[in-house]
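Left out: one protein chain. Kept in place: all the others.
Coming up: chain A.
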Amino acid sequence: MKHFNKAAGKLSAVALSAGALALSCPTYAFASQGGGIQAILPEMSEFIPMLVAFIILWIVLAKFGWPVFDKMLEKRANTIRDDLKNAEEARQESERVLAEYQQQLAEAKVQASKIVADAKKAGEDVKADITAKAQAEAAGMIEKAHAAIEAEKKAAISDLQGSVADLSINVAAKLIGNDLTDDEHRKMIERYVAEAGSFNAK
């Protein structure tokens, strides 16, 4: 940029010098000359300085202006080329990234589907497990309830029969205690003594 400014400064100085030289030469208006072809042809006295000024201007421009413009244009072209190249690379990178993302997305979709399927399967397994456990527990509870009912039934019957036995024995005891006379008791004692075992029996 600095180089560009310097060249532009030199170019401005040369252009000002050529302009000053052209203005310093005396000139005449075409309208003041005679008519016909002469009206459009320049006077030699005007033409030569203008030519010299033009040549000087051309040389100055060729020497200092065009290289600067060339450099600017080349730089601009390079910039545009680089930008295009970068844009192309960016586009390719974008496409690559996009493809990668699409692949990842596809993989994620597959993985998500797999996770959902696994979760569903796990859910089904848990459901089946819970159902089986619940059924087993229910069966166990029913079995225990049956056993408890049966035990209580047996206990109640046993109690009832025990009570009947107690009642029968108590009635028998009262009958024996009240109804036997002393002589009957003594006969019973004699019979029991005869039937009794031995002190030495094991």
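In this text, a residue touches a chain if its C-beta (ideal position, glycine included) is under 8 Å from a C-beta of that chain, and two chains touch if they have at least 3 such contacts; residues count from 1.
Simple rule for what comes next: contacts and distances are computed from a predicted model.
Of the names listed as "ATP synthase subunit delta", "NADH-quinone oxidoreductase subunit A", "Sulfite reductase, dissimilatory-type alpha subunit" or "Xanthine dehydrogenase molybdenum binding subunit apoprotein", the one that matches the UniProt record for the absent chain is "ATP synthase subunit delta". Interface note: of A:P67, A:G123, A:G140 or A:G162, the residue touching the hidden chain in the full complex is A:G162. Annotation: of A:L41, A:I142 or A:I189, A:I189 touches the absent chain (contact as defined above). In the full complex, chain A makes contact with the omitted chain through residues 153-154, 157-158, 161-162, 165-166, 168-169, 172-173, 176-177, 180, 182, 185-186, 188-190, 192-200.
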